[in-house]
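For this view, one protein chain was removed and the others were kept in their places.
Note that the chains are named A, B and C in the order they appear, and that numbering of residues resets to 1 at the start of each chain.
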Amino acid sequence: MNEQLIFAYRSAGRQGFAPRASGTGELPAEFLRQDEPPLPTASELDVVRHYTRLSQLNFSIDTHFYPLGSCTMKYNPRVCNRLAMLPQFLARHPLAPVEHGQGFLQTMHELQEMLQTVTGMQAVSLTPMAGAQGEFAGVAMIKAYHDARGDSERTQIIVPDAAHGTNPATATMCGCDVVEVPTRPDGDLDIDKLRAVVGPQTAGIMLTNPSTLGVFERQISEIAAIVHAAGGLLYYDGANLNAILGKTSPGAMGFDVVHVNLHKTFSTPHGGGGPGSGAVGVGDKLRPFLPIPYVVKQGGNYVWADEHSCPQSIGRLSAFMGNAGVLLRAYVYMRMLGEAGMQRVSDFAVLNANYLMARLQDEGFALAYPQRRASHEFIISLKQITRDTGVTAMDFAKALLDHGFHAPTTYFPLLVPECLLIEPTESESRQTLDAFVAALVAIRQQAYDDADAVKQAPLTMPVRRLDDVRAAKQPDLIWKQPAA
Amino acid sequence: MNEQLIFAYRSAGRQGFAPRASGTGELPAEFLRQDEPPLPTASELDVVRHYTRLSQLNFSIDTHFYPLGSCTMKYNPRVCNRLAMLPQFLARHPLAPVEHGQGFLQTMHELQEMLQTVTGMQAVSLTPMAGAQGEFAGVAMIKAYHDARGDSERTQIIVPDAAHGTNPATATMCGCDVVEVPTRPDGDLDIDKLRAVVGPQTAGIMLTNPSTLGVFERQISEIAAIVHAAGGLLYYDGANLNAILGKTSPGAMGFDVVHVNLHKTFSTPHGGGGPGSGAVGVGDKLRPFLPIPYVVKQGGNYVWADEHSCPQSIGRLSAFMGNAGVLLRAYVYMRMLGEAGMQRVSDFAVLNANYLMARLQDEGFALAYPQRRASHEFIISLKQITRDTGVTAMDFAKALLDHGFHAPTTYFPLLVPECLLIEPTESESRQTLDAFVAALVAIRQQAYDDADAVKQAPLTMPVRRLDDVRAAKQPDLIWKQPAA
Amino acid sequence: MPFIPHTDADVAAMLAVTGTSSCADLFDEIPAPLRMAGLQAIGPALSEAEISRLMQSRARADGEPLCFIGAGAYDHYVPAAVWDIATRGEFYSAYTPYQAEASQGTLQVIYEFQTMLAGLTGLDVSNASLYDGATAFAEACLMAVRANRRSKSRRILVARSLHPYYREVATVMLRGQGISLQELPLQDGCCDHAALAALSGKDFAAVAVQQPSFLGNLEQVDALTDWAHANGALAIAVVNPTALAVLRPPGQWGAEGADIACGEGQPLGVPMSAGGPYVGFLVCRQAIVRQMPGRIVGRTLDLDGNPGFTLTLQAREQHIRRSRATSNICTNQGLVATAATIYMALLGAAGLREVAQSCHANTRELVSQLAALPGISPPFTQPYFHEAVLQLDRPVGPVLDALSRQGVLGGFDLSQHYPELGNALLVCATETRGSEDIRAYAASMGEVFGAAA
Partner (left out) sequence: MPFIPHTDADVAAMLAVTGTSSCADLFDEIPAPLRMAGLQAIGPALSEAEISRLMQSRARADGEPLCFIGAGAYDHYVPAAVWDIATRGEFYSAYTPYQAEASQGTLQVIYEFQTMLAGLTGLDVSNASLYDGATAFAEACLMAVRANRRSKSRRILVARSLHPYYREVATVMLRGQGISLQELPLQDGCCDHAALAALSGKDFAAVAVQQPSFLGNLEQVDALTDWAHANGALAIAVVNPTALAVLRPPGQWGAEGADIACGEGQPLGVPMSAGGPYVGFLVCRQAIVRQMPGRIVGRTLDLDGNPGFTLTLQAREQHIRRSRATSNICTNQGLVATAATIYMALLGAAGLREVAQSCHANTRELVSQLAALPGISPPFTQPYFHEAVLQLDRPVGPVLDALSRQGVLGGFDLSQHYPELGNALLVCATETRGSEDIRAYAASMGEVFGAAA
């Protein structure tokens, strides 16, 4: 089941693909490379076979249930890929004149508008290339807003203790200090602690709602009032938007700026780790600061808003306009859902999560927030099982692989011990959820019967458990040609 | 590793793909179906996941070395698929007027001409949809030719005993009687026996050259003379054309008609059993009888030759014009090879076969024709090993699967006991051939050490050896819904 | 060099092993007089970029006219997932599943294909595919002759309303074995039942009818099937799989059902693609399965007792039975059958019904808009499915030419194959030809008629 490295196919003089030189270079020797870069020398068949075989070593949505919490691993419709790869879209140069791109630009403009509707915001820029870059744009806009008002002492960004790592990391990148606020046992924010930390130094707060704990923050309006009263702004991390489409919106909750992970809610592929897209939406206050470029309609034409038309913009976040191909995929998906389909996404994402949560509770698994509705995801804690048997959340994760399921997110959020954050998404059937419950039950049984067996898992993967300590202590990050 | 049947996803009311009815039918009830056809009711994700997983259960060129003799399992360039699936080609209605198809028709015309060049024939029709249909076309033309001359007693088709099964089966379909001629121990035809069977009843002879024994029939000119002198015609089964591109041609050998398996020599995909293409070429004698339609140039335009322009044609062999998409793939491949590339195909197909043959002989395997050059394929016989250990050619085939290699063709041709017909093709590297030799050596070693272990193979496939007798005795050919 | 991995060092080492000094030596058994000078006429190689550009320009030249031709090939929408999956390397580049253990993917797909076709047609067993609808029909006729032990006849009674090219192909394929087709004439666009009655008592191996017929009309298939059985003939049904989502299946025709159903699987997710590759299907009653042509997949058990799939009943086939095989077919249309299976799985019965209903509704709409033009009228009153005949007041050919110049492919000119119908045009609107397209066609037709008036 393993596949050698592509470099093992090395054979001097072999070439997979011959573009045919239309001429030879005439560059001065001083600029020229003397050594041959150590790229593979494999035939086209070797390359196709190698990467086809490698692909088969992956779990993916197209092959396995993949309930990775916070990541919204829903079905990626094949037609989205097909249409994003229409030859004219692929051939479009990013700096081509707008006259040759009205079809593309209209599509982007409509996508901006659809995202406005969904988020309850007033304007959208599609340029951020992932959620974290959307966060960067958001915090940078918040800072720009305060700066523009001469309010430049506002350097603190508040985040809940359960926040995703990108939130605090983003605040730092923007030059802000991070202030953590704890969560109460019922999963909502400790609002007294929040009151205690806001002040004239508060730039803003970053929240996900539903939160990374899988519950809806019920005091959101109060939180908004507190932060706004202190002069801060509210940033919405849209990673969990799949839970509330058409039910409520960041705008309704009082947020000033939001990013949307199109690769989550709007089903663009995760691609083994991207590309994604983190489009940002803002209310009127932050509109002047939106990152450029974005599309505006001028007369009958679609044109770019740029540094000239947006002098207060925080500026550019990518060389061109972000992950256009990802945006096309999201557009296709959203148009295929339509209004009703979009609402149903959240209905069924939430139904699946609550059903799965109820099934697991019935089977005796411990929920992190048993009194709460699940949003589109929920947390179970295996603490008791770990205490009884020594079998950890990590062991469960590995054992699930042998049962043919990708593992849920493990050990995040950090505040729930031995946790699994489980997000089934709306595109999975009840039958699949039931099979997943059966697998968890079987693993638990095995934990009590033969804990060591669970700790050996996985046994059916291309490799057994990997030595992460060795990986970090003796880093082997590139293949080196063995000395001849 | 197994995957349930798609019917297991059944869930009343579920639908993978909603085309949206633009209206409801208004057909009289007497014509209407009352029951619901028992098709699957799976979601789009279920379907994608199911067939993606099923695909992974296959060996294929893209994943494994596949040295299936007589089948020419070479690399299928991805670009051939890409270009054959250009939207305009896919959208072309077969009965669309030629004015809307000059690009397509020109391509077909050039393909006809390239095949003429390669085969040394005078005219080509692309309509046969596989080799066997090409054979049918050929024998039908031979009969039509004799009939047109009033020579209607010629009802016998001669085939060598090593012939592929489609040859005698085709002769029967055409209403001919089959006369078998034996092969000599050196692999060439027994020419005295041939002399003995030809006569006024001889319609023709069907030959492959190189033959299915993997050797070049050296007496081919003499055979042609004998058959022609007796008033018969020569049919060339082009399955093995990969061995002689640009070296010699059926025309040069004296054949009157030939089919070419484009899915072998010209690298169109085998698709798990087709589609293929069995284009036929003829010399001047048979030109009037070519199956229609084919493309001719008229003035500056490309048009169809049909029943009006070809009154003596044997007629149509498909509703339209055969496997057009396959033909496009072959065209792209041939243009990418060009003259030099095409010659190199045979150079390297033959080099690979002779190298592999020599390596196996050096390792002590018994060649069927040790005194002969291999063509693009060759035969080893495991008779001695079977006698010593009980391990058969079938056992070797199954054990090879566990070594990550598809098996060669087994038990064909029937006259060599316990044989493997091995065809590596030119697109495989020396490294792959060496690994294949190592696997055969290892299996032989295991046969002598622990024969039973070999008989248990395969152990790493999705299923173990299947009960073919049960399959035939208690045929289970469709899934039936279990009684509720 | 394209698609050949050998380096100079490999070649040298390999030649040494073979004991030769050049590749040319390996061809030394080819007698010198047979040697070819080369393949000059093939011309120089094109790079992938060059051939891409060439093919793109040819495709662009052909364009994508608005098509209302049916006549055996139908422009249905093909979901993106169908060919994305069918062209995965593991399906695309495998071959006939001779090594069952390493081919369970292909084998299970075909077993599912067989099951779906049996379900759609209401019959018992299906094979793994034949080349296309026309050859499937020819094979059905051959099969019927073999299977009908009660009949001594080598004649098949065939409806004139059955696809003319299917009849032509069958004629070619049956000729050698002395089997012939006798035509059952037309009356009002359907089979002539009076003519049929007159044939009672005659010996035919089989009676073949197409539903919906080539002319789009629905035939009285019960009466035809019962007539066949009453007269000792087998009943062969040529059917459109889309239509089977709504029409009574062959297994339910007449008192006993048809014996063999066959047809063209192209409507099931296969692009029109200039005529192929398509996929023929053949389904029959259990009793005559051993007369089936082509491959068949069966489910069986492995050594551990687990289910698995394998090619079965191979004793019918050419590689075993040779000159006594049920057919010469070897390579069939596996990949296309795979695509059709995925298509059927995606749509299910409900989706296929929606497609069928939309086709029917659109064609009715088309007929009504065209027939609203003076000089155009529908000659028949029969119900039709998704194709219909229109009678024009002038020759069809020039009308189609004029439409074609406007980018509309207006239908199939019936005058060559059905001169008795006069200036008759066969039109078709699938679910992909919506109101806008239909209006565009009607507008063009209006112009053509206006202009010529």
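Throughout what follows, a contact is a pair of C-beta atoms (placed from the backbone, for glycine too) under 8 Å apart; a residue touches a chain by one contact, two chains touch by 3 or more.
All figures in this text were calculated on a predicted structure; none of them were measured in a lab.
Undergrad: In the full assembly, spell out which visible chains the left-out chain is touching.
TA: The chain that is not shown touches these displayed chains: A, B, C.
Undergrad: If the hidden chain were put back, which of A:Ile158, A:Met321, A:Ala368 or A:Ile422 would touch it?
TA: A:Met321
Undergrad: One chain isn't shown here. Among B:Ala12, B:Ala29 or B:Ala483, which residue touches it?
TA: B:Ala12
Undergrad: Provide the residue numbers of subunit C that touch the chain removed from this figure.
TA: Touching the missing chain: residues 48-49, 52, 77, 79-80, 84, 87-88, 431-432.
Undergrad: By the contact criterion defined above, which parts of subunit B meet the unshown chain? Give residue numbers in ascending order.
TA: 11-14, 17-20, 42-46, 48, 52, 77-79, 81-83, 87
To be clear about the criterion, only the chains that are shown with their structure count from here on.
Undergrad: Taking mean CA positions as centres, which chain lies farthest from subunit B?
TA: So the chain farthest away from subunit B turns out to be A.
Undergrad: How big is the gap, in whole Å, between where the Cα atoms of subunit B centre and where those of subunit C centre?
TA: Between these chains, centre-to-centre, one finds 20 Å.
Undergrad: Could you give the separation in Å between the centres of subunit A and subunit C, each centre being the mean of its C-alpha atoms?
TA: 46
Undergrad: When you check subunit A against every other chain, which residues touch at least two of them?
TA: 11, 14, 43-46, 48, 52, 77-78
Undergrad: Considering subunit C alone, which of its residues make contact with at least two other chains?
TA: Answer for subunit C, listing residues that touch two or more other chains: 1-6, 10, 47-48, 56, 79, 81, 85, 89-90.
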